[in-house]
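The complex appears here without one of its protein chains, the remainder shown in place.
Then we have chain A:
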Amino acid sequence: MYQLIQFISRQRAFILFAILEVLSLWFFYSYNNYPNAIFFNTTNYYAAKALETSNSITEYSNLRNVNKDLATENSRLNELVAKLQAQQLDKSIVNYKADSAVASRFKFVVAKVQNLTTTQFNNYITIDKGSADGLAPGMGVISSTGVVGKIKSCSAHISIVISILHSEYSVSAKLKRNNEIGSVKWDGVNPDIVEMTEVSRYKLVKPKDTVVTSDFNYVFPPNITIGYVKKVGVKADQTFHDIEVQLATNFHTLAYVYVINNKLMNEQKTLEEKTNDVKVK
């Protein structure tokens, strides 16, 4: 027993080192798997306050870019209003009428970016709205120019968003040209470029084609811009295109984002899961 105590006291530095190292690694891996389990991140009240203060000092420097983005968005929205009004006129011809709950299922919440990274392998964005404003994990986030990501965890007034620049996040996408479905994922290297996969090589894809969100996801409304095709190649297996997509969102100057609250998300999800269960049986 005495020897044991002596051993521990002689090796105390190493033992302490081993314990703290294991603890850190445990934090690291459990945070990646259970984001809400650990409190140590930017949803922490004090960390958020500190970031807000430092942000309020730096935010003036990119007001010019924010203004430009908002102006672009305004013009896009005006266009959209005009288009919808036009559609309204000849609507009587078509028998189809969207259920009012489905038509208005998306609600947008504006949030301000408090903190973001673009250069790590897994990038997150901290925004200044939380569960008090009706936000919940899983909701989609877009900017005035395109897709941004999806909420990972929320506290009352702060949320963390998994940016599309994250190694484990992919978005269901389609090419506007021919409605070809694929998925978009970041390869971890260049923060302006993402990869689009699962598009058959026999379909036509050209540089500058627009890539938008597909109709097949709960998170984003369809037809939100993701980016523009930059380079087209063929994958090593010869069946799919290898497409490089230039992101529409400029993450470097991101200041305001919209969180999309899909009111029917749970309804759709449970219904689809139920259907899948039946099929298996």
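Worth a mention:
The criterion applied here is as follows: a residue touches a chain if its C-beta (ideal position, glycine included) is under 8 Å from a C-beta of that chain, and two chains touch if they have at least 3 such contacts; residues count from 1.
The rule is short, and it goes like this: contacts and distances are computed from a predicted model.
Hidden from the displayed complex is a chain whose UniProt protein name, among "Hydantoinase/oxoprolinase family protein", "Hydrogenase maturation factor HypC", "Rod shape-determining protein MreD" or "Ferredoxin reductase", is "Rod shape-determining protein MreD". Which of A:Trp26, A:Phe108 or A:Phe216 touches the hidden chain is settled by the complete complex: it is A:Trp26.
Note on the undisplayed chain: of the listed residues A:Gln6, A:Gln120 or A:Asn223, the one touching it is A:Gln120. Touching the missing chain, out of A:Val113, A:Ile160 or A:Ile226, is residue A:Ile160.
Chain A meets the missing chain through residues 12-14, 16-17, 20-21, 23-29, 31-32, 38, 40-42, 44, 47, 50-51, 54, 58, 115, 117-122, 124, 126, 160, 167, 188-191.
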